[in-house]
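Only one protein chain is missing; all other protein chains are in place.
Chain naming follows the written order as A, B and C, and within any one chain the residues start at number 1.
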């Protein structure tokens, strides 16, 4: 599942299911899963909706997902604020980081600079960005990425320790990790990172995560989407 | 997997594996799983041992287990201090708790009362327990369980709300739950609850959990056991 | 601060303040606390409200509170599901629990049994509770508490280990603990435990906690209250 110019989100494993959530919730009444219903004869989807809409969150901890992610460092910096996930990331102390760096699209840059939404973080601070300057910036960014890489490689070759040579690595460079969380915490991640005020780049990753969740936990994911529609009406 | 007189520990699901732990750890060096070795040609079991013995704990968060447990309330009271697990338990606010209560074995009671180990909690405080008094106590305990149940049932029949009728329920009564945690946290649970100073009853549950872990994560479990041997030498 | 018949909530210590929350939040823009305003010239109370209402929760982790609580075991069983708090509780493995047990008021029992609210847990399951039966139950409960205590004391005197003698202790018996959490997590506790569907007893404790929070963090507490009013309109 490609994300941005060099990144991806890839499913490693899931555990639990919409049904396992019902089974866990039914512990409280000493019953088990009864069965999903039909439009005419509704079944346990009613309980699932009740749990979700009334924030009975613990049953949603009985399912989860492990994924692998390749993303720029500035995206990982935002991602790692989610302290309920488990992470194992590539380390520039152990291996030189591969020379892959995020370069945004010209159209995307212009679009965000001109946005008049409430998302002030994506807006220009100085003059209004025009296409010429945006293009110049993208070329400058690429040139700077190349210069930083040259500095990094030279340092490594000269014998500067890896953990110091990396000082010049820009936050636009890609890294890679595995991340694991239970479903409750993945949904909390989606709530914050698919929101309009999240940075566009992490939103693309959150959308990819959402797509994996919708496949493995379709009923729970629908409830998540319905709640968001209500919240925005 | 029977535990105590009416309890059990039952596997619901595991995720991850010894191999998945290696894969996660290899994120840091941008490599994957190479393969388990043989005595002559050791493979990734060396990395697993290195991670475990040097307390690189995060890769062990990439695997986990969901179980179902039936145990007395006083065992759950100790269990729930482990705040890194997820719980869904039967609730006496929703359903009357079934009339099942823990009655210890006569031999076990005498054995613990006479123990001269450092485990002071299991020792007698007053006079030395003799077999006659131990037997009397077990009969008294059963009679009191029955009296508490009668009080509980009468209250429910008279219309006392379930959440109040339960006040007389003794902590020896059985309840039921699902519990989920990642492998790192299950091992922390085992460290504390299989230790000699843990109460004998929760130790039986911890041993049952250990047995499930040994089946699903045999290499990691071996490292856990070896460390404990070293710690006690 | 008395709660129920023998319980209490007592402040041990707080850290941080409404102002410290602003200071932490201003890290993101590299500024500090500017000052609270007046109705005519609003100050940092605007930022505090913005943070609270837009669920920017991390600054509220920069303040917190330690309390001491004496409550019945069934209340602690609900309380300890909050896994973000730190607990140290009296242990019946170390000391015999004092003979103090929760006895609800007659009026309160009748009121809850007759309640026609949505709080099904507080309602009668069998026949409708009348005052005579409620009174009989309260007397039976007291008698059973006394019988359980007699069984407990006899066991201790005969030399039954403390950790076994306690099996008959009812969940209505009082215990004592210290609990610590940051403000974000105390507010999450209040949200769940002051809600109308929380059991009446834990609601009394939550109200006492709320009162301590209102004294130490008055501006944050007001925002919490306003949000609840909005949620219920």
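As a working rule, contacts are C-beta pairs under 8 Å (C-beta built on N, C-alpha and C of every residue); 3 or more make two chains touch, one makes a residue touch a chain.
All figures in this text were calculated on a predicted structure; none of them were measured in a lab.
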Among A:21, A:62 or A:134, residue touching the chain not depicted: A:134
Listed residues A:3, A:25, A:67 or A:109, member touching the removed chain: A:109
Full-complex contact with the absent chain, from C:101, C:133 or C:182: C:182
Residues of chain C (touch criterion as defined above) contacting the omitted chain: 12-16, 20, 23-25, 27-30, 58-59, 61-62, 64, 66, 86-91, 94-95, 98, 176-178, 180, 182
Residues of chain A (touch criterion as defined above) contacting the omitted chain: 72-74, 76-77, 80-81, 83-84, 87, 92-94, 96, 101-102, 104, 109, 112-113, 121-130, 133-134, 136-137, 140-141, 144-145, 147-148, 151, 154-172, 199
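Everything below uses one rule, namely that only the chains that are shown with their structure count from here on.
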Farthest-lying chain, centroid of Cα atoms versus that of chain B: A
Chain A and chain C: spacing of chain centres that average the CA atoms, whole Å: 35
CA centroid of chain B to CA centroid of chain C, Å: 27
Residues of chain A engaged with two or more neighbouring chains: 58
